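Heads up, one of the protein chains got dropped from this complex, but the rest are sitting where they should.
Letters A, B, C, D and E name the chains as they come in the text, with residue numbers starting at 1 for each one.
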Amino acid sequence: MISMFIKVINPNTTWSMTATIEACARAVTAPGTRLEAVSPRMGPASIESHYDEALAVPGVLAEILRGERDGADGFVIACFGDPGLDAAREIATGPVVGIAEAAMHTASFLGRGFSVVTTLGRTTGRARDLAERYGLRDACRGVHACEIPVLALETDPDARKIVTEACFDALGSDGSDAVVLGCAGMADLCAQISADIGAPVIDGVAAATLTVQSLVTLGLTTGKRGEFAAPPVKPYSGLLAPFGRAEGTRG
Amino acid sequence: MISMFIKVINPNTTWSMTATIEACARAVTAPGTRLEAVSPRMGPASIESHYDEALAVPGVLAEILRGERDGADGFVIACFGDPGLDAAREIATGPVVGIAEAAMHTASFLGRGFSVVTTLGRTTGRARDLAERYGLRDACRGVHACEIPVLALETDPDARKIVTEACFDALGSDGSDAVVLGCAGMADLCAQISADIGAPVIDGVAAATLTVQSLVTLGLTTGKRGEFAAPPVKPYSGLLAPFGRAEGTRG
Amino acid sequence: MISMFIKVINPNTTWSMTATIEACARAVTAPGTRLEAVSPRMGPASIESHYDEALAVPGVLAEILRGERDGADGFVIACFGDPGLDAAREIATGPVVGIAEAAMHTASFLGRGFSVVTTLGRTTGRARDLAERYGLRDACRGVHACEIPVLALETDPDARKIVTEACFDALGSDGSDAVVLGCAGMADLCAQISADIGAPVIDGVAAATLTVQSLVTLGLTTGKRGEFAAPPVKPYSGLLAPFGRAEGTRG
Amino acid sequence: MISMFIKVINPNTTWSMTATIEACARAVTAPGTRLEAVSPRMGPASIESHYDEALAVPGVLAEILRGERDGADGFVIACFGDPGLDAAREIATGPVVGIAEAAMHTASFLGRGFSVVTTLGRTTGRARDLAERYGLRDACRGVHACEIPVLALETDPDARKIVTEACFDALGSDGSDAVVLGCAGMADLCAQISADIGAPVIDGVAAATLTVQSLVTLGLTTGKRGEFAAPPVKPYSGLLAPFGRAEGTRG
Amino acid sequence: MISMFIKVINPNTTWSMTATIEACARAVTAPGTRLEAVSPRMGPASIESHYDEALAVPGVLAEILRGERDGADGFVIACFGDPGLDAAREIATGPVVGIAEAAMHTASFLGRGFSVVTTLGRTTGRARDLAERYGLRDACRGVHACEIPVLALETDPDARKIVTEACFDALGSDGSDAVVLGCAGMADLCAQISADIGAPVIDGVAAATLTVQSLVTLGLTTGKRGEFAAPPVKPYSGLLAPFGRAEGTRG
Partner (left out) sequence: MISMFIKVINPNTTWSMTATIEACARAVTAPGTRLEAVSPRMGPASIESHYDEALAVPGVLAEILRGERDGADGFVIACFGDPGLDAAREIATGPVVGIAEAAMHTASFLGRGFSVVTTLGRTTGRARDLAERYGLRDACRGVHACEIPVLALETDPDARKIVTEACFDALGSDGSDAVVLGCAGMADLCAQISADIGAPVIDGVAAATLTVQSLVTLGLTTGKRGEFAAPPVKPYSGLLAPFGRAEGTRG
């Protein structure tokens, strides 16, 4: 049995969500897999806009670099926008998988089409962008918003009911075979929703964690011959210099 | 740790290849996973044409039905054409994964593009069809034939060298980040080729086995609400009646 | 006037449907064209699932081989899933045309978009797959199911009314210029439906028969330089050896 | 046997080419089909630019209107740019088919991909546009120019040799199953080139003529419910008023 | 400040609409830009069909040639079908821009998706064709017809209200970020509609005029190395010989 260390990064700074994510990831890993979930030291409390996502990325990348130092064999980026994924692949030695890509690819093994159910309507464009990027634009038959803010998933007593109904409705209106949950904050709802609606429901956190575990088992990591080679070293101005040389230290 | 039984079906009737496939699949499964690889009782010795593939499918489906009877939790179809995959999903309770789809989706986590290296040039059209079907047409940057017949992979002393060179050349000409091996008969070459060319190389047999193991772990299987529900029961004439009623036995 | 022999294969084993198909095909051929319609000796009574289609294909291919022996100049595969089409092109000398491809290409000459009206909802995915494969995904504006089983088309007294209404509704909801009938069992309804709804309605059986007649007239057949060359001869285990060598007879 | 009148319009004003087109079309029609080929009374001597094509269209449409008056059952537009096709479908009662669309759709029945071999390089963009429009962009694997002007096809003693070599080269470089001749002026070369290169070669003139003959036989014509209904009647200024009211004659 | 002359061609022969177009174009140009709007001497009173468009093109091209003679630095084709655009680019020295392409590209800077609101339903196919041609098929989320004839935009007292409502409804049903007006005859409604619906509304006439002004400022014009080089000179029969040699004048 292979022994490995997977680091799961929740790109927002809400540690209660990070704890839920860690529990959902741990529930599916093999005995030999050690798992740690963290939030970055800087960034937004939740990610609900392109702006939030942009500001979350430097913190995610700093955690990747810390994970490299700590010997992580692979990484999960646990926000459905997969923020910083390409950059993370450049700086990580092992595989890096986003929960949106893992969930969508996983859904593609379960039938012809899937629906995504997510939080706010303003994030649906990004979800469709990702489906397009991952080649799953045709498989992704619809992206549906519950209009529940990310952090309200933890506090709104009606959240589970609203998300469950949205999943059920999406199955029917899209003619889908499965539903993908479009937010890491929904990870703990997955089993119950699936039971309630009688159809496969995919939580990207668990899916991505197993994807990373499989890639490490297979000895596979990001190809490093071209676009995803380590980035050129260079000076960075201001406070953002985790990877390059600090400015003024060239000698 | 989850306990499960995965049945791997080699769609051709060459049992020496089936043994290799079983070894490659077993090398990556978790301790709790029982694995069996079989060939159908009828079908072609190798699959190198649409005609071969068409004649292999009924035997594959018969093995799915036997697996259902024997309590298999999931199935791998171990031929790069993924023969009978849609039909198998209709008749299996658990997930069914083809090695082409598993390999291609796995490759998509390793960078922007991959190359496929396969046996005969006449099968490259089918490989491209599958990439298109799985949404990975853009990610699949080239399909390259070695012009080695499937069964010669086991006997031709130059086979590994030729396949390795084709993989290396494909990386360069396609600008790819990874290589997918386009035949189950290449499964045992994977690690060595990867070491030789210095880039990720994906064997679909191992990738599909871990994909099924992950799906079973996640409690996921084919959506059964629509296209992939169990097929309507009906009479079948002639010798092909594994699932429906035998003709003349209606009452 | 060119003299030719076209063999029409109804992939299911319901000979009453075969007789209807033959009549519809004969109604449109030129005086010099001899036409025969058959069902395979083995296979499902109707094709309503991927499983049915997979089990129908070997019988279709056996009929192609018999037609080759009997001097057929071209073949029609008369089931809207076009089962076995690629394999048939490998083993036939003359052209082979499926009724879905013929109907869809024919519809493309009549305007910008067409609707497909078919039997069961579970087959609509396959129809969309074919539209995509034939390049007519954008032209195919909708695939609509009547939820009438294939064989009920012959027996249900309301079948024609239901299909006609579905065609009329599809024209409006899809904004289509024409309707394609999505089942060979609807061939004899074509003229009446067209008259009732006041729009072009395409029966694939007649369309495919004329397509084959035209290809033979033009001296055209499947290109045989690559993917569709005759398949490599090899041993086949079990009962499925129409084309290769019977196992144990190599000497 | 159905009796019909097909009018073939050569959009350029070179009547020697019109005669060749008529001979090639007549060679394939059924005994009951009457066929006439004409050139418009105004327009360019050959069509080798978007400008030429734009100026050819009014003459083509005038011939459609004359054909309507003369009882034509269907029309062929015999230039590989299919000039005026959409407009012709609005004003014709029977079907209208362009030679590019007929040739490309015909090629799609012969394998997975085809190459187009045409006259001047500057026209290849238009050929690719049409392949895209007809859904055959993937099937069309290459468009190759011989750099022979259209009218030189009739006079250049090397024309056949150059076109034949281009066809042979295209098959290899594109991995195609068939070749489409990209100019009506190549119609008479088709059989010889096919024999020389050992692969299917498609002349759009013959293909389009049989397509129209088949559509008329099937009782099919352009859908007239929407985009292709007869155009609204209105005043036309200047000399181009074949269909609308002449200006100043409204009372 | 750059000094230039932009010629705006309204492809229909309704000069009252030409005057409106000129006013809308002038309202946005820089001080150094001289602008003239004209209608061709021949052609339809409005463009509402493929037939109208085909008959409008020769007149548009004649105006391009007159503009070349008069020293125009660039051209706008002010009909939402962009009639004759490719041919105009062959014969013009400076840039030529259609109002549909300018409006759609402009809309793409304002968000993820736009809706088109146009006159008659029969023209929506052409609008979708253009969106596809310009690469903006995904960005173009819907094309909606008001069923107001082109010339009624000037006379129908309810026109503005109907168009405004259609724009508002399209925003909601398409989830669009902006609206493109699909007819040059709507140019003067743009500002008011935008104010009424509270979203960006794009008039192609103003957008195309500024696009041409920018291209001239940047020193950019149509690439002349291939498809858009000046067309080969040749004889034209009949009355359409603005560019080639008049027949019978070869010496």
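Criterion: contacts are C-beta pairs under 8 Å (C-beta built on N, C-alpha and C of every residue); 3 or more make two chains touch, one makes a residue touch a chain.
Worth saying up front: this structure is predicted, and the values here are computed from it rather than measured.
Touch with the chain that is not drawn comes from one residue among A:34, A:50, A:66 or A:160, which is A:50. Among the residues D:125, D:149, D:219 or D:235, only D:125 touches the chain that is left out of the figure.
Within the full complex, the residue among A:31, A:71, A:172 or A:235 touching the omitted chain is A:235.
Although one chain is not displayed, its contacts with subunit A can still be listed: residues 13, 40-46, 48-55, 57-59, 61, 84, 86-87, 89-91, 121-126, 129, 132-133, 149, 226-227, 229, 231-232, 234-240, 243-244.
Taking the whole complex into account, subunit E touches the unshown chain at residues 1, 28, 30-31, 89, 95, 97, 101, 105-106, 108-112, 134-139, 171, 175-178, 191, 194, 198-200, 202-203, 206-207, 210-211, 213-215, 217-223, 225-228.
Methods note: only the chains that are shown with their structure count from here on.
Mean C-alpha position of subunit B lies 45 Å from that of subunit D. Centres computed as Cα averages put subunit A at a distance of 28 Å from subunit B. Those residues of subunit A in touch with two or more other chains are numbered 112.
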